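Removed from the display is one protein chain of the complex; every other protein chain stays in position.
Order of writing sets the labels: A and B. Residues in every chain begin at 1.
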Amino acid sequence: MTSTKTTAEDLWNDVIRVREKTPLVHNITNLVVMSYNANVLLALGAAPVMAHAREEVAEMTAIASALVINIGTLQSEWVDAMKLAAHSAHSHQIPVVLDPVGAGATSYRNRIVEELLTDARPDIIRGNASEIMSIAGASEATKGVESTRSSDNAVNAARKLAIGINGTVCVSGETDYVFDEAGRKASLKNGHVWMTRITGTGCSASAMIGAFSAVQPDHWRATAAAMAYMGIAGEMAAELVISKGLGIGSMQIALLDRLQLMTKDDFLTRLKMSVDS
Amino acid sequence: MTSTKTTAEDLWNDVIRVREKTPLVHNITNLVVMSYNANVLLALGAAPVMAHAREEVAEMTAIASALVINIGTLQSEWVDAMKLAAHSAHSHQIPVVLDPVGAGATSYRNRIVEELLTDARPDIIRGNASEIMSIAGASEATKGVESTRSSDNAVNAARKLAIGINGTVCVSGETDYVFDEAGRKASLKNGHVWMTRITGTGCSASAMIGAFSAVQPDHWRATAAAMAYMGIAGEMAAELVISKGLGIGSMQIALLDRLQLMTKDDFLTRLKMSVDS
Partner (left out) sequence: MTSTKTTAEDLWNDVIRVREKTPLVHNITNLVVMSYNANVLLALGAAPVMAHAREEVAEMTAIASALVINIGTLQSEWVDAMKLAAHSAHSHQIPVVLDPVGAGATSYRNRIVEELLTDARPDIIRGNASEIMSIAGASEATKGVESTRSSDNAVNAARKLAIGINGTVCVSGETDYVFDEAGRKASLKNGHVWMTRITGTGCSASAMIGAFSAVQPDHWRATAAAMAYMGIAGEMAAELVISKGLGIGSMQIALLDRLQLMTKDDFLTRLKMSVDS
């Protein structure tokens, strides 16, 4: 953990690190976003691998540089695989990212999240407001998996959860907030509301956090870099397609293009970050 | 059920209802189309959730406004989940849509369809000609899952099946026919042949029927609205990409754009519907 001020240049350097090192990110993720997540990681410059058989996950994690687990389409065998993979990740000292999709929506999902907090011990969690509040013990119901409004409650829940897991927590929404266990806070205001209308952008942000934390040992900074990069790519993609009279189908594709082709200048001129540390 | 004539304006009003109410649609669907279906629902203005664990499907359905089950990539555990979810849907009085992908192709698939007819009791079924004929007991073989030619046999099968399930049946093809248990019939002639060359357009139409029937209690009308909207979006997308020398890859994306951005004027000037009621 660094105590110096984190700058836009620092985050861009992490982008370059991902592009240069092509970290292998092991994803045990949901069936809806698997393909898009893989393409997002490839666009970013990372290397995705998806594998969920209990027989092999520990070994697969062992050759990866980060593990991302996502409970979007839960199934009991997959949960076992997530735990095995997380154990392997910890013993190989690579970061574990948890995306608690739909936490709060069903009691099964809540139970599994609790198990994963105890047994997979994520280093980083990213979720929307209702998911983070659900995990942190707050009492706002999830409406499916598309809830995105951040609120003071969600921000407080994220801060509390970061301390609880002794790690980094991002609550994403119109503004993305990133907290760590030491109370550092980054607020990121990039992005576009249409990102909530493309399936898998949140899950892909989590996958990207895996890639960044594979190359940047300060997980709070890695998470901020991933969220900033995704937000800027998203707003560039939205502007592009809206200017052409196109919609969210085209934006889904344009987002991949921007993740691949974003320049330092794009990043530095667009980044809207404030940091309290 | 209404006895007044259903108009183009009525169907457009259902589109607006979906956009305004953002109904949560629970999909237990196949692995091929899951991502595209989610994006179609988001483009339309609905909210998708995919969940198939037996431990949670009943609860997930309980917070949704419609349930869509699709047997494209069957697996026994998923069938159990479909039944549990359907029971929950009925007890919460939300509509159940069945897409019997590939019915007639294998004896297992036929058996599961029979079980679902009995045990999931769909309110609405949408399939292509060979699927609907297979279910209705007709004797034309399925060639995989891409068969799309409607015929008099298929139309009769759909009419008969609607009575059999005491609900709504749509047989889709060059013309889409929608029947209900009272014998109402809508014929819809929008669409484009290239839609059959994009995986998941049929399944996505079924998912859209879920969204429309969540906001329009007349399931026959909801089904007609969904099929009309999909057909018009498809033909607009095809015209757009063909005019640019592009193909079905681009059309898949343009279809999402049109689902999101279609105007009332687009809908009313293009709709080709005739109704016998």
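Keep in mind that, in the parts below, a residue touches a chain if its C-beta (ideal position, glycine included) is under 8 Å from a C-beta of that chain, and two chains touch if they have at least 3 such contacts.
In this text the structure is predicted, and so the values were computed from the model without any measurement.
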May I ask which residue of A:15, A:38, A:97 or A:224 touches the chain that does not appear here? A:38
Based on the whole complex, identify which of B:91, B:106 or B:166 touches the chain you can't see. B:106
Even though one chain is not shown, chain B touches it at residues 30-36, 72-76, 102, 105-109, 143-146, 197-200, 241, 245-250, 252-253
Missing-chain contacts mapped onto chain A: 24, 31, 34-35, 38-39, 42-43, 47-53, 55-56, 59-60, 63-64, 77, 252-261
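Here is the rule we go by: only the chains that are shown with their structure count from here on.
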How many angstrom lie between the centres of chain A and chain B, each centre taken as the mean Cα position? 33
